[in-house]
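Step one of this worksheet: look at the structure below.
With one protein chain held back, the other chains of the complex are shown just where they sit.
So, chain A:
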Amino acid sequence: MTVQLAPAPRQAHRKRTPPQRRMARFDLRGVPYLLVSPYFLLFAIFGLFPLGYTLWLSLHDWELAGDKSFTGLANYTELIVDAEFWNAVFNTVGIFVLSTIPQIVLALLLANALNKRLRGRLLLRLGVLLPLVTSVVAVAVIFSGLFARDYGLFNWMLGLVGVEPIAWQNEKWSSWIAIATMIDWRWTGYNAIILLAAMQTIPKDLYEAAALDGASARVQFWKITIPMLRPTIVFVVFISTIGGLTLFTEPVMFEGNPQMTGGTTGQYQTVAMFVVEAAFRNYEMGYASAAAWLLFVLILIGTAANYWFTRRIGGSR
């Protein structure tokens, strides 16, 4: 903030300050802290405390409503050789890649289209945001219906061209496609709007100059729009990373029951589901806490990779 507060004369401390002055000083100096404190207080209660408590739990063999004993790092050593955990990590990253890449590409194309002079532009722009307003659960329920084996719309359409009904939940590839579709349907429009906002800040004269030099619309898109959008694209990737690595609702609803196993052999069990399964299906709170902490570390690594990526883009510009 650049707002100058009242100058703080040193001698003010020395004198005995009358109550009004004191209130005024408190008003200036104390109140801002008071006003920002609810956030930090809530963050401490719902953010920091659970983080620390989870770490504490992860060092125990802690059964829900059962025995508790300190075991040190045993949960972690068990976890890093647990094939089911790494399967969950693989699924999470796989679904993330499968959903994010088409999503960013589509969002770019969509934003580019919406940036043109179109009839009813405002309506169209509002339209792409519409999926975001619907609840995740509603989206997942509808899509699970569309991807149903017996009476699903997609299988019916595939049937028209002679393809046998697919049990979407049954294979990794098919379940990942189904879940990625749900994610993309909901988030592509949102990213498109962010990219569109960034596109509108690109100076028009760049395009005019390029047009004068004879650059086609396609060349303009690749040589001007994309480079100018890089920071925004990185931001969008950031947001998608956090969302992607904590993916939970879509695969749970897609499974159709709350067992958290992500299919019969864990075809689409994400790390978040793995944590819930350990904690509230097998009642091993300690093991679940350790998995939650590893997920936290994974997200840190992902974010660090992105940060490194951002720095590189900044340098090349």
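Here is the rule we use: a contact is a pair of C-beta atoms (placed from the backbone, for glycine too) under 8 Å apart; a residue touches a chain by one contact, two chains touch by 3 or more; residues count from 1.
Basically, contacts and distances are computed from a predicted model.
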Record lookup, UniProt, unshown chain, options "ABC transporter substrate-binding protein", "Aspartate carbamoyltransferase", "histidine kinase" or "NuoM family protein" -> protein name "ABC transporter substrate-binding protein"
Considering the whole complex, which of A:86, A:283 or A:296 touches the chain not shown?
A:283
Hidden partner chain, touching residue among A:34, A:197 or A:211
A:34
Need a quick check: the contact residues on chain A for the chain that isn't drawn.
26, 29-30, 33-34, 37, 41, 64-66, 148-150, 167, 169-171, 256-261, 263-265, 267, 280-283
